[in-house]
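Here's a slice of the assembly, chains where they normally sit.
Labels A and B are assigned to the chains in the order they are written; within every chain, residues are numbered from 1.
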Amino acid sequence: MATVESISASIAALNESIETTNGGLDVFYLLFAGAMVFFMQAGFAMLCAGSIRAKNVKNIMLKNILDACGGAVGFWTIGYAFAYGGADSSKITFIGNSDFVLANIHDGASLIGWFFQFAFAATAATIVAGTVAERCKFEAYIAYSLMLTGFVYPVVVHSIWSSSGFLSAFTDDANKFLGSGMIDFAGSGVVHMTGGVTALIAAKILGPRIGRFYDADGNELAEPVSFPPHSVALQVLGTFILWVGWYGFNPGSTLGISPAGYADVAALCAVTTTLAAAAGSVSAMFTDMVMTRKATGETMYDITMCMNGALSGLVGITAGCSVCEPWAALVIGIVAGWVYIFWSNLLVKLKIDDAVDAIPVHFGNGMWGCIATGLFASPGLVDNAYGTPNYGWFYNWGMGNGTGKLLAVEIIGVLFIIGWVGLIMIPYFMLLNAMGLFRVDALEEEVGLDISHHKGAAYDLSGPSEDVKEKYEISNSQRKKEIVLPAEGEENA
Amino acid sequence: MATVESISASIAALNESIETTNGGLDVFYLLFAGAMVFFMQAGFAMLCAGSIRAKNVKNIMLKNILDACGGAVGFWTIGYAFAYGGADSSKITFIGNSDFVLANIHDGASLIGWFFQFAFAATAATIVAGTVAERCKFEAYIAYSLMLTGFVYPVVVHSIWSSSGFLSAFTDDANKFLGSGMIDFAGSGVVHMTGGVTALIAAKILGPRIGRFYDADGNELAEPVSFPPHSVALQVLGTFILWVGWYGFNPGSTLGISPAGYADVAALCAVTTTLAAAAGSVSAMFTDMVMTRKATGETMYDITMCMNGALSGLVGITAGCSVCEPWAALVIGIVAGWVYIFWSNLLVKLKIDDAVDAIPVHFGNGMWGCIATGLFASPGLVDNAYGTPNYGWFYNWGMGNGTGKLLAVEIIGVLFIIGWVGLIMIPYFMLLNAMGLFRVDALEEEVGLDISHHKGAAYDLSGPSEDVKEKYEISNSQRKKEIVLPAEGEENA
């Protein structure tokens, strides 16, 4: 018969069993989410490649692959250590300082955590690739990509996501900036703005592609020239892959699913992510349609608007996906579509050439996402996900209590990211540029980077020669002499 | 020492822990499955775009993206409420009536349930896009897509899947139609037939593409003309993505994995789904090969047959994936291949032009899937998954007990879907057509919708001009004067 001792032992064993199950479940959760985020690399590759001219396809895709590879190596050696190493919620530090090369780390939770975080780092780096496409030197790209994933991005992560960051929502209460820290759940600021600011700086210093705003001799063109995307099919594929991957990016940012309450947050993230993407897409496309109709009288539906609008909505909801109501996600998405159009037009006016419009999507809407969180974060949801006392400004309005504090933190976070990334990347790119390492020469640009740097064109769609076809036809028809030939139209029926 | 009270408390805490873990696990399961189903949107986009002519690629893909977006908004505002709102297993209703815009819903299980169901709704809508490709007005598409996801589809869902539906297997026993309700596990009927019937109606009213059965002046052609797919690579990619996504669609339809027995059902679904797809593919391709050989003497393996055969097998097993033995899945798949060929030929005879053969796949095999369930549902598996007393006709044969009841319900379900969708969509499309809102004008059709409605062609594969290439070659060879050039053949070695 069972004794009290044996019962206590049984209960202890049960608790351990559940712990083990939860451990397995959470590792699985981050494996899934990390794989989804990694898959976004394919999305960026397809979207960027589709958006540019056929003569630079190999170049951009090579950069996309190497982002992932460089990101892995850079984040393993130093990036992860700088971001999360030795974090201690009781004190604020500028940068992490332990766990280089994952030495001495063997538990599943930490290892899969690295995997998930690596995928984020690679995302930050890859955002830049599209903007500087078609004219950036390969060596320069590798140099700044390593700089970004190894140092610049980890400091941002440390400041906002580690428990020792000065803007972090995960420090001890005493250390929380304005009593709450920044809410940037999955990284509108940390990931997308970091990539987006870098892209903006790079595009400004690198200069526009020949023939976009100026001709080969440097004369200003009467009108800016758009280079049409070489394959809308690749763009659409990339967009869908990114959207799907975002279901790892946003819900996965709970970093676990077994603790009480986490499942509610993750499920909310799936819903808000969906609605913001949908709203951004519809908003950007119809706004553009109306604007174009006003200007030209023609009714045109622009698939580029539709895609970049969806991505804008996704970036815009990334900071607040866990703390905004579904209706707020819809509003955030609608505004994200407008933010996209505004920034896209602004860049043209400033003659800053972004080959894939990554700056409007990731920088413009990264900012919007942080600010929107400061406006729309709902009290109940913030309590649930963060347990901090500052809520979106729209909820505090006139309450007198903490009004605008969260919004203030979000804005400070935005300024910090711009400042920090600018501090490092502006001199870095200027140096690269001054040393002649940043931009390919004009003739290489005109002939395309694939021929000049990557052994030849990305496509060869030629079929058999007419000669061979004819020979085959003759031989074939002789073979079939006795057989009734089908009418041409039936071949696919 | 542990007291009885403390032990009881420990046990209560353990029960709660397990509950929490199970909640997390089930939310994660539907997040995974929903993301997979959402990914099918990419599959449909690639498959449809690949299947049509290059001049309409932007148009079809834009429709595919907007399906997802409109589906999200429509299903959030009203669709979900109509489908599942206020369901009560003790009474039968025609339509749901609560939970509009997910108001007051904050638990993870419901939120992720919405996400999963939204992905299904978007699938139903997107099925139609392919059929009416290359000639349907963009505005008409948006109009009926919203109608479908917001109203028509939710009523079908309510009738068959909610616990208040008149054909549902989840009502109280007293309310179960013929004592069992319809078994349509993942939606051969609910999703695929709803999309498929709509596609059939639309294609009939819209009329064939110019040059398919009639020339531009309306004269009948001697033979129907097939327009070859513009990219088989996109078709194959789309097919694989759809197949993969089906592992979310079918196993995910358990709606959870933690309750006892659910894992057995989900695992069975993965197996039957695989076998039916494989069998459908092989069946359609070899049947077509033999038929073609008989007609022409040539041995030709048709990849379109292979792909649509696989999709036919997938649609065909969707209703019964949880209640059919693996061998039955194989048989269902083989027949699905034949059903596809039969419907594909029938449409040609009826001069109904389906640009991507979605009607044979989704309507033809949606019906077959429901009927097959009425034939092959195995007693043990039905008991396990549904706990209802009616089994497939092949198992009841001669048993005298309940013979044919399940088959009867399935057929009634099929007729209900055809009737309901027809009731709404026939007048709807006729109205659109009568108002001149349904079809683009002939010249727009001939030049292609991308140029006429979407700002230009989807592809620009041109490389650098010969001029530039020559200039580059000269400059390059001067630079390399002293260097030994590699032989051309080595460049890739």
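Going forward, a residue touches a chain if its C-beta (ideal position, glycine included) is under 8 Å from a C-beta of that chain, and two chains touch if they have at least 3 such contacts.
Keep in mind it's a predicted model, so treat the numbers as computed, not measured.
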{"item": "Complete-assembly copy number [criterion: all chains share one sequence; 2 shown]", "value": "3"}
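By our rule, only the chains that are shown with their structure count from here on.
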{"item": "Subunit A and subunit B: spacing of chain centres that average the CA atoms, whole Å", "value": "29"}
{"item": "Sites on subunit B touched by subunit A in the complex", "value": "1-2, 7, 10-11, 14, 17-18, 20-21, 23-28, 31-32, 34-35, 38-39, 41-42, 45-46, 49, 57-58, 61-62, 64-66, 68-73, 76, 101-102, 106-112, 114-115, 118, 138, 221-226, 228, 231, 234, 237, 292, 295-298, 302, 304, 344-345, 348, 453-464, 468-469, 471-472, 475-476, 491-492"}
{"item": "Subunit B-touching residues of subunit A, taken from the complex the two chains share", "value": "4, 7-8, 11, 14-15, 18, 21-22, 25, 28-29, 32, 36, 53-55, 228-233, 236-237, 239-241, 243-244, 247-248, 251, 257-260, 262-268, 270-271, 274-275, 277-279, 281-282, 285, 299-303, 306-307, 310, 326-327, 330, 380-381, 443-444, 446-448, 451-452, 455-457, 459, 461, 480, 483-493"}
